[in-house]
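My questions will all concern the structure given below.
Removed from the display is one protein chain of the complex; every other protein chain stays in position.
Labels A, B and C are assigned to the chains in the order they are written; within every chain, residues are numbered from 1.
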Amino acid sequence: MELFQKILIANRGEIALRVARACRELGVRTVAVYSTADADSVVRRYADEAVCIGPPPPRRSYCNVAAIIEAAKMTEADAIHPGYGFLSEDPDFAEICAENGLVFIGSPPNVMASLGDKSMARTLMRQAGLPLLTGSADAARSAADVRDIADAVGYPVIIKAVAGGGGRGMTVVWSAAELSRAYTRTRAAARAVFGDDRIYVERFLERARHVEVQILCDAHGGGIHLGTRDCSVQRRHQKLVEEAPAPELDPDRVAEMCRDAVRGALAVGFTGLGTVEFLVDEDQAHYFIEINSRIQVEHPVTEMVTGCDLVHEQLYVASGTPLRLRQEDVVARGVAVECRVNTEDPERGFVPAPGLLERFTPPAGPFVRVDTHGFPGYRVSPHYDSLLAKVSVWAPSRAEALGRAERALAEFDIAGPGVVTTIPFIKKVLTDTEFRKGQYSTGLVERLVAD
Amino acid sequence: MELFQKILIANRGEIALRVARACRELGVRTVAVYSTADADSVVRRYADEAVCIGPPPPRRSYCNVAAIIEAAKMTEADAIHPGYGFLSEDPDFAEICAENGLVFIGSPPNVMASLGDKSMARTLMRQAGLPLLTGSADAARSAADVRDIADAVGYPVIIKAVAGGGGRGMTVVWSAAELSRAYTRTRAAARAVFGDDRIYVERFLERARHVEVQILCDAHGGGIHLGTRDCSVQRRHQKLVEEAPAPELDPDRVAEMCRDAVRGALAVGFTGLGTVEFLVDEDQAHYFIEINSRIQVEHPVTEMVTGCDLVHEQLYVASGTPLRLRQEDVVARGVAVECRVNTEDPERGFVPAPGLLERFTPPAGPFVRVDTHGFPGYRVSPHYDSLLAKVSVWAPSRAEALGRAERALAEFDIAGPGVVTTIPFIKKVLTDTEFRKGQYSTGLVERLVAD
Amino acid sequence: MRQGSGTDQRQHVLGCLHEHARRLADELPGRLGRIRVCSGDVIIEVEWAPIALAAAVPAQLEPAAALVSALEPAGAIDSRAIGSQDADSGNTVVVSAPLVGTFYHAPEPGAEPYVAVGKVIEAGATIGIIEAMKLLNPVTADTGGTVARICVENGEAVEFSQVLVEITPHH
Partner (left out) sequence: MRQGSGTDQRQHVLGCLHEHARRLADELPGRLGRIRVCSGDVIIEVEWAPIALAAAVPAQLEPAAALVSALEPAGAIDSRAIGSQDADSGNTVVVSAPLVGTFYHAPEPGAEPYVAVGKVIEAGATIGIIEAMKLLNPVTADTGGTVARICVENGEAVEFSQVLVEITPHH
């Protein structure tokens, strides 16, 4: 099976560079696309070719389907890697790629459409036998409908946008008194953000952990998992620290969750690289939340414990190659931790704090990996996500990995006028007693912020 | 068992930084020492304290025993890590450390002394049952003695200085006609360089591979090995590319060699981290060459395949902790390759080409590790070794590792007036057909240089 | 695609200079009259307003605002944006590609090109067509004048903000 000749990378920042590196290792040529705000980006220089696709606003550049398709055609690319965010889970874009003879590196459009509808995804996974949090069978039809469900489920409940996902478009409701207002607000927000005001209701777990399973499925019905990641260190559903494997879980429960993940994905015809997200309660029961069909920001921790280059494998299955790994070939070793270094000010509610990087030297040395698009003299753009660097470390044990993460973060030299990063906050997380014990839940960050 | 409180790092360059990183991960404070030529070094800033110990010439700074001992005393360090080179295998220095209440992180002085005498090391290893190349039982006493041995062994032979090692002080003799001149010359050189003109004679293997075994022994008689490294890519006995494990060897032969290594080390009371070097002939028979009792330049490849931080383990055994790993805990996975980026000009016989690094951005990304003391604006000093950076990569297979090494080297951005590196030459090695097959010998570099 | 690495570097330097100027202005006490930052052979000049002459004021001010916009990388890049702008090269303005696609000189194969070098056009005139996703998008000039140069061949692919045509305006 032939790999691709030339891949257009329809993304920016660290993930664009990460994909370009994988392509180069596999002898695949690359096309970078960039907005005028990213004219000095590393990936623009790194790629074999580069095309300017529009002005800074994403909808006119990185989400500009016409510009990207035209760029692929003019450079004679045969596939498009969408990275994460932007167009990575857009079924329409995937379909247009196909119509233009381009391989979209992701799941088939109809599968993405089903999974993107969180209510339908719930239904499909229930049919596949995955455990779900009690809640609405389908999208709730009215305020009364929502009230009936909430009463049946018991408070607190969470109202989620059907078109949401990735932590966006959800509201926790603690009592019946708040319900009607929360319903109205969530619907309005969903309509504004997603153009789809359907919502559904689920039981809300207060002390849950957010655990996800990395899956990889080929186009021939084969599917494997690559173990778990714990992503409970979140602030308003935005992840700050992730680790693999999820700590302090019963191995049998983990095995069951991973089997569920693969079964669920295969049941809906999923192909490519994906993540099945679960909530895990205090009794270690797991509940399906959603499936993502993109490479995740936090994929390096899985790579470090499995030794598997996920982007390589993603390209292989996208090209039609059957899985190169059997389930028994995937052996997790040690512990990996990723720290997200964002240009945000934790002291001021994590507001973006971009600016010119006058000093920028990432950490290095044994078992440390840094994915970043930063360099000395780089100006962090206010137009995009504030993720500047991912510092990932590996060690044989969790305690050693956390020590190594602290060492690495202490080495990171970033300075510039106006530039503030999440590093000090991440250090607080790493030294938190509850976190050290591996017994943390999604409430951790809120507690640390309050301190 | 308590680890050290504060370690003085009696070295410079990348290895000093590497040791400082390990110390920081383990919560051990560090003292850097530096010559006036290294006043702007990274490790000086990285360490908790720093002491200027002398002017640029090594014998007045990094080999200046009095200055280093005094620096350790004034900073109240409790141990000294010697790195590699300089004082790392100097039994007198180790003894003076002990007299001053400082732990020398290495093997006991008497063991180092025995192993440093290559003729005595041969004798000890023969007694321990290790296979040796046929040659003189002891140091050869005269030209006639040498001739008798050479006639018995058969040409070509190699004349080696008893006090040599690490590839220094040896001459290959192809025929009886050259013998007398080579004998005289090698003795004279040995006298000049080592202050000891004793030599010995061994059979010379033309198409041999240089394979070494990483060993770790505690102070309680315990010893394990951490697998093999192939270091056959050498130019005049200076290594350029190393990999772990040594490729294309019969697993039973490897197991035997590794057992020999541990047995030999334990037989002479070796403790700490060390390397047992072997020549492996075309029939995969192995012959002992020497034992080194220091951390090796090429240790990262072993770390990458075993997941074991060798400097951590070195510190633990030096502090008296029993081995933390059993032999069965050491499991090699995948293949790691290290490329030495030296500031040398391969086009002009590898002459040093130091200078100001106007541009310096090392490669990064998945499964790439760079150990370097370089930074933009750093001036490579002509006073010291020309090793500027070690680019190490890991992958599940050797072919993938070589592809990744090529990717990483292509990313390395180094430029400055007068600065030339070995990168282009290393690229030639990586793409060489014989090397790709894993069937190379110590003659590889010479052939590539001749091309 | 078109910006050489020399330009990249220069922009990078400019960004730094800008920062230096700004920070000096921030950090230095008193009432500044002049800051000069130069990279040619690395010069920083700071001049304070002559106090006694406060009334006569700032004839000599190389105003901060001008410096900022000249040194601002974002501004430099945005100047490649859609439509016509003053080009560096004196008195021509450029029409750049407002989208990615294939540039055509004429409405259809064999037809008369919209413009030719030397032709006089009015503001708002169509200078070509960019085809993207099978849609034909006319490209118009914001400024009238004489067509000085056609920078892209007929049927050539263009990226966003690529210069298509240069026009010498009439004054």
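Assorted remarks:
Assume contacts are C-beta pairs under 8 Å (C-beta built on N, C-alpha and C of every residue); 3 or more make two chains touch, one makes a residue touch a chain.
Computed from a prediction, not measured in an experiment: that's the story for all the values here.
Among B:E206, B:E358 or B:E446, only B:E358 touches the chain left out of the display.
When you scan B:R191, B:R333 or B:R379 for touch with the missing chain, the hit is B:R379. Among B:G101, B:G195, B:P251 or B:P417, only B:P417 touches the chain that is left out of the view.
Counting over the whole complex, chain B has residues 36, 39-40, 51-55, 61, 65-67, 69-71, 73-74, 356, 358-359, 376-377, 379, 415-417 touching the chain that is not drawn.
Those residues of chain C that touch the chain absent from the view are 9, 12-13, 16-17, 20, 23-24, 27-30, 37, 39, 41-48, 50-53.
Methods note: only the chains that are shown with their structure count from here on.
Averaging C-alpha coordinates per chain and comparing to chain C, the farthest chain turns out to be B. Our note on geometry: chain A versus chain C, Cα centroid distance of 38 Å, whole angstroms.
The mean-CA centres of chain B and chain C are about 56 angstrom from one another, to the nearest whole unit. Spacing of chain A relative to chain B, judged by their CA centroids, is 42 angstrom. Among the residues of chain B, none is found touching two or more other chains. Among the residues of chain C, none is in touch with two or more other chains.
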